[in-house]
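Shown here: the complex without one of its protein chains, the others still in place.
Chain IDs A and B follow the sequence of writing; residue 1 opens each chain.
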Amino acid sequence: MKNLHTELKESIIEQLNLEDMEPADIGNEEPLFGDGLGLDSIDALELIVLLEKDYGIKLTDPTQGKEIFVSIDRMATYIEENRTK
Amino acid sequence: MENKIYINGIGSISAQPGDVISWEAARLYHENIFPAISPNYKEFIKPMALRRMSQAIKMGITSAKIALNEAEIEIPEAIITGTGEGCKQDTEKFLENLLDQDEKLLTPTSFIQSTHNTIGGQIALNLGCKNYNVTYTQNSVSLETAFLDAQMQFSENPEINSVLVGGVDEISEKITSFRKLDGQLKPDPIKNTDLLKEDSTGTITSEGAHFFALSKEKKQNTYAEFQSVFMKNSIQPEKINDEIEAFLKINKLDLAAVDTVILGINGDNRYDHYYKNPQEKLFKNTTQLAYKHLIGDFDTASGYAVYLAANILKSGEIPEILKLNKLECSVPKTILIYNQYLGRDHSLILLSAV
Partner (left out) sequence: MNKAVAITGMGIISAIGNDTGENYRSLILGKHGISSPEILKTIHRDLPVGEIKISNETLAQDLNLPKNHSFTRAALLGAFAVSEAITQSKLKIDGGTGFISGTSVGGMDATETYFKEFTEGKAENSRFIRAQHPGFTTEIIAEHFGITGFVSTISTACSSGANAIMLGARMIKAGKLKRVIVGGTDCLTKFTLNGFNSLMILSDEHCKPFDENRNGLNLGEGAAYLVLEAEEELNVKPVLGRISGYGNANDAFHQTASSENGEGAFLAMQKAMKTAGISSEKIDYINAHGTATKNNDSAEAKALKRIFFKNSPDFSSTKAFTGHTLAAAGALEAVYSLLSIQHQEVFANLNFSDPMDSSGFIPVTQLKAKPIDHVLSNSFGFGGNCTSLIFSKNGE
């Protein structure tokens, strides 16, 4: 089975059209928003759908995303703890 | 006294290469739907912003920036956009997902970018321009309404020096192809350069963006003076000459003063007769030009006509490939553009040399 971290990086690159990037370009602890990868609030909404589609995790409040989409590491931990598929 | 308005910068993206006057040969297409020639968008838009953008947004921002750069304008005092069909690619994407996924698990990006004002909003965002910003979407007079608004901006407010006006339309896979079903496109593929010889229904289509930096100041590299624009929703074919004459009268021009006319003939034998009357009567002795055999017909295709007119007035030369008749016009001083689509949304635009 593919490592969850790599899987996440691949889906993020695809879902957010980060065309020129490779999974290896995203560090596990690199901040996804702001000075790191530079994602924005629209990306956050895309990631919320990604959580539901791929891992069966449904967020109802968009502000919850702020605590989860900190880095790939943080996302992976959250998914491991909450995934339903 | 009314201020004069000058075209000081133009950004043009269409299915034809940029340098129009020195063309050797036009780009040929054998499909009834063909795309624009894309510049390298990365030179104009940052990658993080570019990654989400559809063709319309990319074409819009890029041509807007080219026009502003050329006119040496950093922040225009108004951004006025015309688009007949808006951001079809994003609309189509969101709509298809919605229908295929039965309204479930939808992501917002394509919805956000589907609104017609996305292009104008993105230009404002890209420039950091907080000034007046409006988007018109009235079929084939979308760009013309934008010009009208721009002209009013100049006359209402003496402090206004520069206005950015443009028209953008993109093709999308499905929505554009629907035009085959309702007869807007020709049933069989033709060669674009044969369009004006066709005797059949429908036309050919493509996409493009034309932005114009308008200014009160005449500069060394000014293209032309933007004189006036007029639009009317429906006109009886036999009344079109009266409308043209009335428009010229308002602008205090004799018919003879118009030395070139650019017509929106699009090869649709159901509606091209609108151009016949002025061709055979009013402008019998005037140089007549056409352009839709080069770039196809779409709601803001008249932007290409303005681009051609401005270049002709600046250079004094008329490319052979545009000519409908053999009449020579030594140095064109005044050009009239007439356009309509499906017999509706008629427009007249008047430009003159500086």
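As a convention for this text, contacts are C-beta pairs under 8 Å (C-beta built on N, C-alpha and C of every residue); 3 or more make two chains touch, one makes a residue touch a chain.
Source: prediction; values computed, not measured.
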Of the residues B:Cys129, B:Ala150, B:Ala224 or B:Leu248, which one touches the chain left out of the display? B:Cys129
Candidate in contact with the missing chain, chosen from B:Glu85, B:Asp268 or B:Asp297: B:Glu85
Among B:Thr145, B:Asn192, B:Ser206 or B:Asn311, choose the residue that contacts the chain missing from this document, as touch is defined above. B:Thr145
Against the chain that's been left off, what residues of chain A make contact? List them. 40-42, 45, 48-49, 61-62
Go through chain B and note every residue touching the omitted chain. 79, 84-86, 91, 94-96, 98-99, 102-104, 106-108, 111-118, 120-122, 124-125, 127-139, 141-142, 145, 148-149, 152, 155-156, 174-175, 178-179, 181-184, 231-235, 299, 344-345
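Just so it is clear, only the chains that are shown with their structure count from here on.
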List the centre-to-centre spacing of chain A and chain B in whole Å, with centres computed as mean CA coordinates. 42
Please give the residue numbers of chain B that touch chain A in the complex, ascending. 47-48, 51-52, 105-109, 112
List the residues on chain A that touch chain B in their complex, please. 15-20, 38, 42, 45-46, 49, 52-53
